[in-house]
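All protein chains but one are shown at their positions in the complex.
Showing chain A:
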């Protein structure tokens, strides 16, 4: 068991900075997910933690000890790759056994042909076989042990890769998009299996994905990354409902959050097209400033056109998912597209071109400044604070 901490990690590839002084503390036994669009540096950070890549600046510590000069195999981490990276010429059993073979057998005992005649080799081999069997049983791989990866399905290969990681009881599991090569149904199933595994083993998991659904469903905490920075590190619920940054709000949540431009008027009210909202702005915000309002699809409530409040919108498309319906609409400027969640009963009353009002409770509105910072009603704009003294 171990905590992992990365301090001011900077990585530069050929002149471009991939990680900009990133710091991250992963608690002992935590399931932490690094999530972000491709190219955000999440995999690089994971590989630096594994020791496969060396950072230009900064330090990695595992269990309180700096490991910057420690080779990957001595860091006591295991890694699961997106491609599984199984040895295709070895059976599942040999794949799972290799980490143990390399650790428990001496170079003499590993020699081909004569290795098994070296003193102690047979006992060690038997011990390894037992441990491999235990891991295989735990993962339901028992009957597949003699197969090669090419004779297995994607899900089975995934399990072998997990087995190879588990077999030597590492302190930290590093997973680099392990589910992205699986089909949708299997992905959901493996999601459960991996979280179950995390609970059983109690080890620290650092999980990289670009799939926000995986991040939301599996993790204790989520680190949302973009362009080499961690934008927010918080619980899944918090990054969803309380994002610190417009990029986080945009990345987390499907369908995407609705972003509506708005202006602050003289009376310190928000003017969103023909609608005015008062009382949700930070005290220090200046009139005339433009801000962006973020509203989750479920925050928008459908009302008919004749009701007095809400944003006027034209329905462009009704998307029915059975349990829910998503109403796609354009606001009065005819360019701002929004999506509202509705019950099938509500959706049944409207069609393309219907004029509706979209109502929302002001406290569900997330307000972002022009540079993407979140403006909370009880604190003030960082920039304004600087200007003010």
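Heads up, the rule we're going with is that contacts are C-beta pairs under 8 Å (C-beta built on N, C-alpha and C of every residue); 3 or more make two chains touch, one makes a residue touch a chain; residues count from 1.
Definition applied: contacts and distances are computed from a predicted model.
Asker: Which choice in "Carbohydrate ABC transporter membrane protein 1 (CUT1 family)", "Sulfate transport system permease protein", "Spore germination protein KA" or "Stage V sporulation protein AC" gives the name that UniProt lists for the one chain left out?
Answerer: In UniProt, the chain that is not shown appears as "Carbohydrate ABC transporter membrane protein 1 (CUT1 family)".
Asker: Kindly state which of the options A:88, A:120, A:142 or A:196 is in contact with the chain not pictured.
Answerer: A:88
Asker: Which of A:9, A:34, A:62 or A:79 touches the chain that is not shown?
Answerer: Counting the whole complex, the residue in contact with the absent chain is A:79.
Asker: May I ask which residue of A:50, A:92 or A:270 touches the chain that does not appear here?
Answerer: Residue touching the absent chain, from the options given: A:50.
Asker: Under the stated touch rule, tell me which residues of chain A contact the chain that is not displayed.
Answerer: With respect to the unshown chain, the touching residues of chain A are 47, 50-52, 71-73, 77-79, 81, 83, 85-90, 98-99, 102-103, 148, 150, 164.
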